[in-house]
Each structure stands twice: as structure tokens, then as C-alpha cells.
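Shown here: the complex without one of its protein chains, the others still in place.
First chain written, first letter: the chains are A, B and C, and each begins at residue 1.
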Amino acid sequence: MGFKMANNLYQKIDSPFIIYDINQVAIEKFIFLHKSTLFQKPILHANSPIEVARKASTVITMLPSSPHVENVYLEGQDSLINGIDENSFLIDSSTIDQSVSKQVSKKIIDKGARAIDAPVSGGIGGAEAATLTFMVGASTPEDFNRANPYLSHMGKNIVHCGGLGTGQTAKICNNMLLAISMIGVAETMNLGVQLGMEPKLLANILNTSSGKCWSSEIYNPCPGVLPNVPSSKNYEGGFGNSLMAKDTRLAVKAANDSNSTIILGAIAQQLYNQLSKTAGYEKKDFSSIYRWLNESSSNDNKY
Amino acid sequence: MGFKMANNLYQKIDSPFIIYDINQVAIEKFIFLHKSTLFQKPILHANSPIEVARKASTVITMLPSSPHVENVYLEGQDSLINGIDENSFLIDSSTIDQSVSKQVSKKIIDKGARAIDAPVSGGIGGAEAATLTFMVGASTPEDFNRANPYLSHMGKNIVHCGGLGTGQTAKICNNMLLAISMIGVAETMNLGVQLGMEPKLLANILNTSSGKCWSSEIYNPCPGVLPNVPSSKNYEGGFGNSLMAKDTRLAVKAANDSNSTIILGAIAQQLYNQLSKTAGYEKKDFSSIYRWLNESSSNDNKY
Amino acid sequence: MGFKMANNLYQKIDSPFIIYDINQVAIEKFIFLHKSTLFQKPILHANSPIEVARKASTVITMLPSSPHVENVYLEGQDSLINGIDENSFLIDSSTIDQSVSKQVSKKIIDKGARAIDAPVSGGIGGAEAATLTFMVGASTPEDFNRANPYLSHMGKNIVHCGGLGTGQTAKICNNMLLAISMIGVAETMNLGVQLGMEPKLLANILNTSSGKCWSSEIYNPCPGVLPNVPSSKNYEGGFGNSLMAKDTRLAVKAANDSNSTIILGAIAQQLYNQLSKTAGYEKKDFSSIYRWLNESSSNDNKY
Partner (left out) sequence: MGFKMANNLYQKIDSPFIIYDINQVAIEKFIFLHKSTLFQKPILHANSPIEVARKASTVITMLPSSPHVENVYLEGQDSLINGIDENSFLIDSSTIDQSVSKQVSKKIIDKGARAIDAPVSGGIGGAEAATLTFMVGASTPEDFNRANPYLSHMGKNIVHCGGLGTGQTAKICNNMLLAISMIGVAETMNLGVQLGMEPKLLANILNTSSGKCWSSEIYNPCPGVLPNVPSSKNYEGGFGNSLMAKDTRLAVKAANDSNSTIILGAIAQQLYNQLSKTAGYEKKDFSSIYRWLNESSSNDNKY
């Protein structure tokens, strides 16, 4: 994700551009990809987070999980926090625990700099096409406005969700609801089909009724109902079961932090956790819950 | 429902019209309501199901549950089956167990008559405004076409779902998915609000993202997000928790009949079952699951 | 089950003995097995349920499901009900829908005969060793006492559970609780082991604490904790996932009939339903839920 987002940003902004990745190969690959334009528009590369913070006033991070964010922002001598000053502006686009996100941003702000959370939705495709949605948690409108030009180079829908952490909250709320409705559509389509209904007809009925949802209309999990969705391509591509397990795990954490009850959400989390460990499903799109429900011993050679 | 559907039908068809209800008061009320037109267009009334079947070739039934349908159609000397002949056409608009529906229709067909299932969605409002959706299970296109003119007087969307019983299947599939997505939206809205998000903003984000569903967009369960929905009117009106408990119970029965797995569906059924027994929720709209999740002991005087 | 129960009964009672099975081979096998004693103690065999009812005053039935019981007792000319008189006493040991059981018994009693439900627990082993538990629903103490001598030849624990149908109720209540606690123990043992605890030690702690249950102490689902249980024998033998799916399905039906909420029970039913359809688990003991939870993609060659 980060690589493709950086591609778009580099091509669209005028200011000097600094990159860093813990994996040196990623840095080299990025430079190689843009070598034709390097003469007019150089790419600097840093050797540590602190170096990025020292050289750039606006820093955008894209990291896999909460501990990575804590590490890169706060822990150790080389972390971002040790390189910032009052001109620094830190935008974290990682999807992480909303409580960690809030804490990290507050520590940055306590040091006189500014920080926001801006997780994305839209997937690899959206990152590549610069059509991501950014859900922004910013404690002031100024912070939101300051981020907007940068984010607009990488996405087309930039939403201010409220104070610090609300970008994360919006992201996991949406994805928890997506997980629940996807499982719901999968159960429903499977039930109807087992009872003898033609899948496309059933989908049409749902989509013109009160059962309609994104998962039934745009991303139907039953193979053959829609072209060009993962369910019609052996559940390949798309948003993997383990990513959905991760996002729903963050939702469960947030629910516990806020003493909120999420009964279907908690089960959705467990089902995606289990699916991401089940032989044949680890790397499949999250709509493969349909196949799992529909699984039967008569199809011994299914995988 | 049946009363309002009959109103529309009586006003729109030319053929003689016969009514029957086990409750004599309902019959009298219907006749009284239409007394101004009775001169040009008489209303006959029968004293038993069998009498209806003998006098009318097309019979439309609207009954509360499977045992009522079995009773009126099949059981005892006065039941419909004993009054039919090869010209009879029976349309059952009750929402009942799809396996019972199939059996009843088959017994009618075995006697040389024709039968279809045609449950409705759209609620009391749709029944009154003749905007119901009819989901039709008919074993032949001819049966579907034969029903169409009658159903068109009471609804605006008449869908052929497949063979006998598929009308019931489509109905309970939609309503099971509706139950799941409503609970999902309620959990999600509650989680986001507990974490500090503004409800309308959260709803907007969901509705432009992959979490979007009918329950988030058209019927949001969080008070104040939408005007004129039950959640903004103390959860009054709408589709009651006990009706949703009934429909999801039919879905669970259908899942067991067809050996289909419905994990979220099964929990949704239990939650609506419990909600329909919980003080203060028995007569509320099914979106009141939001209030239940949000319930807290500090609001002792809430009800 | 029925075959082994009949073996014990035949060997222990003095009265003439009549057998019937829809499968003629089972009858022949039974006769062949006892051919050495046939001279002193003949075995009659009937050609239909009605013939059994005409020739025997006490009839014991053991059938796989509700429709079979309805068929054998009530449907068609050859059914039991057409052969009974006021001396007839019918004992049904099938595990079936408690509402069907009640209805069937009532129809028998309405004809002047007596009937009880007496489902069993204890499995094939208990049937063979005559150590079954019989849970008896009988509308009078006299009926219970009348059944007792017969049941005592096949089991060692004969419990009067209340009126008609309560034998079925007791059976499915126990098995629903068993399903829930087995899944609970499997989740708990798996969680502890994943966190680094030694399985036997964890089991010991549970078994001396408030988590103790039959599934943790007598039938632990974690391989190696106990010898001679299915979990230590590749989950072979024991009580299959599909049988547990059936019994919990009856519990869900009973809950819906009685408007009772069973949240964990409903999920347990869905999990066993799914497990009984999952490749590698169809014929395994119901404690194999532990293996399923513990399943991981690294064990690609597990099955």
C-alpha cells in the first residue's frame, strides 16, 4: 500500500521528497521505478525514522500494526519523536488500535508538533489509482486542512471524522459492519440456494429489498452472481481473510475499551480468525466465507 | 394486513367479491367501510373456508402462521381443500414455513386445482398504499401470470422467485439478512458513538463505504440520524421485534430443513426472540436493538 | 442401537418376542444371531408395524427421526395405531422432536391404549452393555412403572422426567448442555495451550475449579489428556458430529416452540451442523471441535 501511495504522491507534489522503509530493497525499488524523472525531481532517502523527521516537515507513515507504529514513532533513539520540532506535521495512515493512535498523536502534540490519524480504505487498487478514501481524525480543522492537499494526491475522498483517533474509529466501524454484512449475505445466499433458488434472482430480490447491502450488490460472495468480483475468480484478489481478522480484532479491542457490546461483531471476528487459519482459506478474499459455509464432504477434491 | 389488501382489491376488480374471516367483526367492519359502494358492487361473505372455495375460483389467503394455514387449507370438513375443483386457484400471502407452504400447495395441486405462495413485504403502509412487493413461488409461468393481475391491485412489485415455496424462501432470506444487518448497524453505530463520533457523520461515512446497507442508509437505528424513521420516534411504528423474531424463526427452521449453516442468522433469531420478551421492547420497532445495546443502568428512568 | 437393545431384551424376558425392521436383513441377522436359543425361546417376526401392534401388547420402537416415528405410528394403513387396542402399551425410545413425541403419544392414548417416550443416553456401548439411561415421559406413575421392567433389561438408570414429551425434553436439554460445554472446553484448552500451558496441567486445574464439567474431566477433547477417549484415538468412535448436530437441532426446535432463548445453544447447533459437513470431520467424535479450532494451514497434510 505504502509503496503505491508514495508513487502517486511523488509524481504530484513539487516539494522535495524523502522516503524510508526498514526494508532497504523497497527503497531501491522505488528509486529504480522513478529513475527517468530523478534528474528533475530527486528522491532523498533516509536511514531511520528520526532522519525523516529532521529533514521533512510533513511525514506520512503507513505501517502494518500498532506495535510498528509505537516503535517507529516513539521507541528508541531513532524514532520519529526525537526528530520533530514545532513545524513537524505527522500523518499516520496505518490501520491500528484507536487508543494507541490517540496516545501516539498526543505525545507528538505534547512535543509541540502536530499529528493526525488518516487510515485508508479502497485497497491496493485504490492506492494505485489514487482513489483511496482517507478517514481523518484531527483535533483541529487546521490540521485537517493542512493534510488535505497531500491526501488528495493519493485519494479522492478525504473525510474529517472528528478528533484524534476518530479516523481509526470510522475505519474499523465500517470494516466491522462490512464483515457482519458479508457473513450475513453469505449465509443468506447459501440458505436460498440450498432451498432451490437461482442465485442471481435471489441477489436481485435482496438488492431491491431491505436486505440490500454493499456485500449483496457490489461484491456478492456467491460465484457467478457478479462478474469481476473475487467470488467469481476462485476468491482470489480482494481483501484477504487475515486482513479482515485483523480489522475486526481492532473493533473488538475498541468495543472493550469503550464498554460497547458487539455480539455479531465478536462472532464475525472469531469466524474470520478461524477462516484465516483454515486450510485453503488463508489467502482467499473475505467473501470466501460463502464457500466455507457451502463446503461439503462430497466435494473432496475441492481445493 | 389482510384487511387493507382486501380493500384495495375490492376497489379495483370487477368480479364478484367474497370475504371470510374467522372473526365475524372483521367481516362486518369491511362491509360497513364500503357501504357506499355496495349497491353497484356487492360484497358476499362466506361462513367458512369451504364456502369461499366453492363460490370463488380465485382465493387469496392472509394468515398469521403455519398452523393457521394448515388448518384453513387442509384440516376438518370446512377447510378450503374440500371446496376446490379444477378451476380453483389459491394464492397464499401468509409468511409461513416454506416446507409447510410447499406441502399445502402440493396437496391442492394433487386435487386438480392450482396453488402458489405469494408472501409480501412492505408492511401495513405498503398494504394500504398498494405498494407491496409480492414474492411468488409458482410451479409454472402460467400460474404466475394468472396471479399477476390480482396481486398488481395490491402491490407494485410482483416477482416470480421460482417453484413452490420459493416465495417464502425469498421472503425469509431477505428478512434474515435484514435482521443481521440491522443488528450489525446498531452495534456499529453504538461502537462509533461510544468512541466519540458524531452519529450523522458516522452514518454518512458508512453510507459512502462498503458498510452501506438499507439499515444504515434508509432506516438507521440511531435516534436523530434520519427523520421519520422509528428510531427518531421512540422506536414506535415500523416492524416489531416480535415479527422479526417470527421471521427469523422461519429462517432457522428453513436452515435446519436444508442443512444450511446460519451462524449470525441463528444469533439474530435469539436476540430478537429475547428482545420481544424484554420489558419495554415487546412492541418496539426492530431497530430498537440499538437502544438495547446502548442501555445503561444510569438511565433508570429511561422507559 | 435398536438391534443391541433388542438383544438384551430378548435374552432377559420370558414373554414371546416379536421383531420388525423395515430392513429385512436386520431381522434375519437378529434371528441368525440367536439361532442357538430359538428352540427354547422363539422369535416371531412381523411384516409391518400393524402386525407388531396386533400381536404384542408391549411395543418398543427405536427410530432415527421424527418423520420415521410419525410414519410408523400414524401414517398409512399398516401403521401401529391401526393395530392397537386398550391393552396396548407403546414405548418410543427414539430421540425426536418433543412436540411430535407428545402428539403421537396423545393420539395413541386417545384410542384407548397407553404410550410413553423413553429416549436413551449412553451410546452404542451402553446399548450393548445394558447400561443405558432411559429418560421417561409418562403421563401417569402407572405408565412409568409398567415400562420399568422392560427398560431395566436394557439400561440401568430409568428416570421418570414428568408428563408426555419430558423424556425427549430431558434428553435434548442434556445434549444441548453437553454440546455447549464441549465447545467451551475445546476453546478453553486450545486457548491455554496456545498461551503455553501444559494440557494435562490445565485440565487438572479446570477439574479442581469452577470450570469443571463432564467434558473436561471424563471426555477431554485435547489429545493426550486422557487415555481411551476419542480425542486420544484420532477422534474415532464416540458420538459423531452429525448426531450432535441432530440433537442440538431438536433443542433449537424446542426452544422456538417454547419461546425460550438459547444463544449459546443456537451457535453450538450451527457449529456442529457445519462440522458435520466439513471435510475430515463428518464421521469424527463431537470432541473433534478441538481439532477444528486448532486447525492451521501449516498442517497441510493433516487429513
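Here is the rule we go by: a residue touches a chain if its C-beta (ideal position, glycine included) is under 8 Å from a C-beta of that chain, and two chains touch if they have at least 3 such contacts.
These numbers come from a predicted model, not from an experiment.
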Selected from C:183, C:226 or C:245 as touching the chain missing from the view: C:183
One chain is left out of this view; which of B:19, B:43, B:100 or B:293 touches it in the full complex? B:293
Which residues does subunit A use to touch the chain missing from this display? 249, 252-253, 256, 259, 261-263, 266-267, 269-271, 273-274, 277
On subunit B, the omitted chain is touched by residues 267, 274, 277-280, 282, 293, 295-297, 299-300, 302
Name every residue on subunit C in touch with the hidden partner chain. 98, 121, 133, 135, 157, 159, 161-163, 165-166, 169-170, 173-178, 180-181, 183-185, 187-192, 194-198, 201-202, 204-206, 208-216, 218-219, 251, 254-255, 257-265, 267-268, 271, 293
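The definition used in the following text is that only the chains that are shown with their structure count from here on.
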Measuring from the mean of all protein Cα atoms shown, which chain centre lies nearest? B
If you list every residue number at the subunit A and subunit B contact, are more than half found on both copies (same) or fewer than half (different)? same
Would you mind pulling out the distance in Å between where the CA atoms of subunit A average out and where those of subunit C do? 50
What is the distance, in whole Å, between the centres of subunit B and subunit C, each centre taken as the mean of its C-alpha atoms? 38
How many angstrom between the C-alpha centroids of subunit B and subunit A? 39
Can you list the residues of subunit A that touch 2 or more other chains? 267, 293
